[in-house]
Each structure stands twice: as C-alpha cells, then as structure tokens.
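Only a single protein chain was left out; the remaining protein chains are all shown in position.
Naming follows writing order (A, B and C), and every chain is counted from residue 1.
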Amino acid sequence: MPLTNHEDCVLVVIDVQAGFGGDADTLARAHWLTTLARALHVPIIVTEEEPERHGPTRTGFVEPGTPVFRKPTFGLAGTPEILSAVTDTSRTTAVLVGFETDVCVYQSAVGLLDAGLRVLVVEDAVGSPGEMHARGLTRLRDAGVTLTHCKALAYEWVRTVEGASVLPRPAPFAL
Amino acid sequence: MPLTNHEDCVLVVIDVQAGFGGDADTLARAHWLTTLARALHVPIIVTEEEPERHGPTRTGFVEPGTPVFRKPTFGLAGTPEILSAVTDTSRTTAVLVGFETDVCVYQSAVGLLDAGLRVLVVEDAVGSPGEMHARGLTRLRDAGVTLTHCKALAYEWVRTVEGASVLPRPAPFAL
Amino acid sequence: MPLTNHEDCVLVVIDVQAGFGGDADTLARAHWLTTLARALHVPIIVTEEEPERHGPTRTGFVEPGTPVFRKPTFGLAGTPEILSAVTDTSRTTAVLVGFETDVCVYQSAVGLLDAGLRVLVVEDAVGSPGEMHARGLTRLRDAGVTLTHCKALAYEWVRTVEGASVLPRPAPFAL
Partner (left out) sequence: MPLTNHEDCVLVVIDVQAGFGGDADTLARAHWLTTLARALHVPIIVTEEEPERHGPTRTGFVEPGTPVFRKPTFGLAGTPEILSAVTDTSRTTAVLVGFETDVCVYQSAVGLLDAGLRVLVVEDAVGSPGEMHARGLTRLRDAGVTLTHCKALAYEWVRTVEGASVLPRPAPFAL
C-alpha cells in the first residue's frame, strides 16, 4: 500500500447534518480536511439524507460549485447518480468523512470498494453515537477499507516540509 | 466482502436459555434482531443445550413453526440434524446470536465456515461471562468469521430510508 | 481453521519457574490445562532456563515420565534436542503455556511455525511483566500463531456435553 497522492483523491462528505449530531472536534476536523482538499484541488462531493428532516449540510462544507446529492439509500452506491458523480471524477481513491460510521459511511465505503475504488475513511472525521463508532471502524477495516486520520492524511498529501505551508492554520490538533 | 442481503440469511439462535445468563441488553438486542428477521422472512433455527438443566429457550425467540433442536455437541455442526436444518434453508449466510461467545457460538461458527457458509456473529447479541466474551470475539475474527452488530446489520438488511420503516420500534439502541 | 482435536496436540510447558514470576491466576490456569492434557493423553514436554538461577519447574507440572529439558536458547527450536522431542510426538499442533510471552514463548512459537507445526498460545496461561504480555500476544498473532484461552481450548478438546465430564473441577474460571 503506497502513500496516498492528493491527485488521486476525491473527498466525499457524507450526511454532515445537524440531525446526525457529531461532536465539535469531529466536525472541526472534517471541516479542516475539507478546507485542505479545496486548497489542493481535490474534488468534493456532498451527500444528504432527508434534509427536510435532518437539516441541510452544516456551514462550511458546501461552496459555490460543490455538488450536493440527496441520498435515499444508506450506501451512496445504491443511488446511481451519486456513484456516477464519484467515478466521473476519474479519481481512484475515495476519502470519506461524515456520519454515521457504522451505517451510511460503512455502506458507502463497501459500495465504493465494490466499484473498484481504493477507500480511505478518516477515523477522526467520522462519527456514530456511543460504541457504534468504534464498532463501525473495526468493521470498516475488516471489509478492506484503509483507516487514516486527518493529520496523517494531510502530511501524506503535502509530502514535504516546504509543501506543508498549505496546511490551514490553526488546525484542530497539533500540526 | 459485499453488503449483506437479508434474502441470503438464516438466523441461528444458540442456547438462549436461563442457564447461560446473558445481560438484559444483550438479550434485548438478540430478541429485537429475531423480531426483525421474522418481519423480513429470514428463516430462524433455535438450538438448546440440556434444556432439563439449563431451561427452555427464553420467551419471544420461538413462535409456532420455529424449529427447535437439542444440541448435545457444543458446535451445532457436530449434530447432523442441526447442520442439515441450516443448509436445507439454502441460505448462504448464517447469522448467529446467543451463548456462549467463546464455546458454543465459536464452535458453531467454525463448523458452519467448514460447511461452506459465510458466517456473521452479531457481537452485541452474543455473550459469555467476564473476559471470555471479548476473547471469543477476537478468536471468531481470527477464524474468518465476520463480526457485525444489531444496528449495522439491520440497516444493511433494509438498505434504504424507505425500507427502514420495518425496523421494530422502540429498539434497544438509538435507530 | 478447523476446530482443534486433542489427538493432534502436544503441550509445551515453557519455563514455569519461580524466577519468571507469573500471577496466581495464570499459574492456576496453566496447571489446570496441564492436568486436562494428562487426562486426555496429550503428550507434555517441559523446558527450563538456567534452573540453578531461576529455580526448578513449579510443583504440579512434572510427573514421573514427563520429559524436562534445559533450554539455553530463548526459542526452543534453537536447541535441537527439544525441537526433536516435540516433532517426535508426531503431533501437528503445539500448544504453548508458560513464560515469558514476548521472549521465550514468542521465539519458541515462531520456531515451531518454521518447523511446520500449527501453534496455539494459550493467552491466559502465559505471562510477561507489565505491558510486555499484551505486546507479546499482539506479535504472536501477527506472526501467524493462533491465540486461544484455557476455557475455549478445553471445550474444543472435549467437544460434547458428555465429554465435558473429564474437565478437572473446580476450575480457576466458570466452566
């Protein structure tokens, strides 16, 4: 498993809506990584589940031009237009942040693996209530998903001391 | 490893008897999943160990028509009529709940793997005293069994927001 | 990985000497399993490291006819006469108990794997000071060793409710 290149990645922001909660730290990290993705021209795709019930995507994740999709299936690959949006980027690695680790993130990750992509789940930028988060992470690893965390992925994306100048500051952890 | 389809599953309820204890939460989850299996027409098979000593299967797991088998071997595959009952369903995935994680559930799971089935153990619907539960789960994974939990499996079975209306409410965890 | 048959096993008792400590529970479990092995005619081989410094093997592990070997190498396979004693039993599965998890047990396990045996380490019947025990267990799994625990192995060895009558009682855990 080689290091991850940002030129190979597409970032998928899954159901970052008030109805799915998420603690402040998780949300701050997901937002920080989204900001870095934008700076590195990593394409971003956003999904929402029943926004009339769970609310719109939280502030800061969607900018003009960011595609936002309604997701009536728990796994994004069950909704053909979302899967197409991901594969149309021609990126080989999907990076997932959002909610919930053991349901929509899990089912989306497995669907993307089945579609032939490499899948990274950012463990400190996804969440699920209580013990469901840890259970979801274990099952993601068992299913063949690569776990990473914001800091590690960011330093893999920039790769050099000089390149690290692009990292958004301050960060929600020690850079 | 693709997502689990309920049409492929058979639920095996192992030794859910007073003599094997089980905390209230584990029992509630096992019962909830059994109720969902019934709603989705997933076939159910029940085993018992020495019912004259350990008591009958607890209330709510057996309904008219549910096959109940005496299991003189710790692993169900050691008793030919139980293994036949499982394979006769023609379901390719066995989902296990019950007691005890590291003995009867473990030996049954390994026997079903040897018989060519995919085996899922529902980690929050199986139990064993003290540290034996966690040890059993680790060994199940090492043996090639897939671990899942009630909430994750339920959402895989229903797959869509619309389909989730079949989930029994209230559930013994946040849906 | 099928269930373990007692007819395939040889039990290796590694350095169960006062000089290597071991808490009372670990020692009780190692002794209980040794007693069961004897009842099931599983051959037993005992090793000792510098007995003049660390003391003889603790009481209860050696009976008339039990072979005891001095082990000048940390791994038993580094001492040809010990490796021969194991392979001469023609048993395909070596079951290891004793001390220390991350040094002599680890190096012995890897050497036996290299010699073509299946190797089981009984996690609650081996020990090492402080965090070294857990580290050793993790590395054993990573090296291809199967971890098990006394209770689970015992029930695999006896396999049936009827056969369980041979289990020594009382046991140092709930049977």
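Convention: a residue touches a chain if its C-beta (ideal position, glycine included) is under 8 Å from a C-beta of that chain, and two chains touch if they have at least 3 such contacts.
Remember, it's a predicted structure, so these values are computed and weren't measured experimentally.
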item	value
Omitted chain's touching partners, listed by label	A, C
Footprint left on chain C by the chain that the document does not show	49-50, 72-75, 78, 102-103, 106-107, 110-111, 114, 129-130, 132, 135-136, 138-139, 142-144
Absent chain, residues of chain A that touch it	1-3, 123-124, 141, 146-149, 151-152, 155-156, 159-162, 173-174
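Convention: only the chains that are shown with their structure count from here on.
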item	value
Rotation, 0 to 180 degrees and nearest 5, that superposes chain A on copy chain B via CA atoms	90
Chain nearest the overall Cα centroid	B
Mean-CA-position distance for chain C and chain A (Å)	46
Where chain B touches two or more other chains at once, by residue number	none
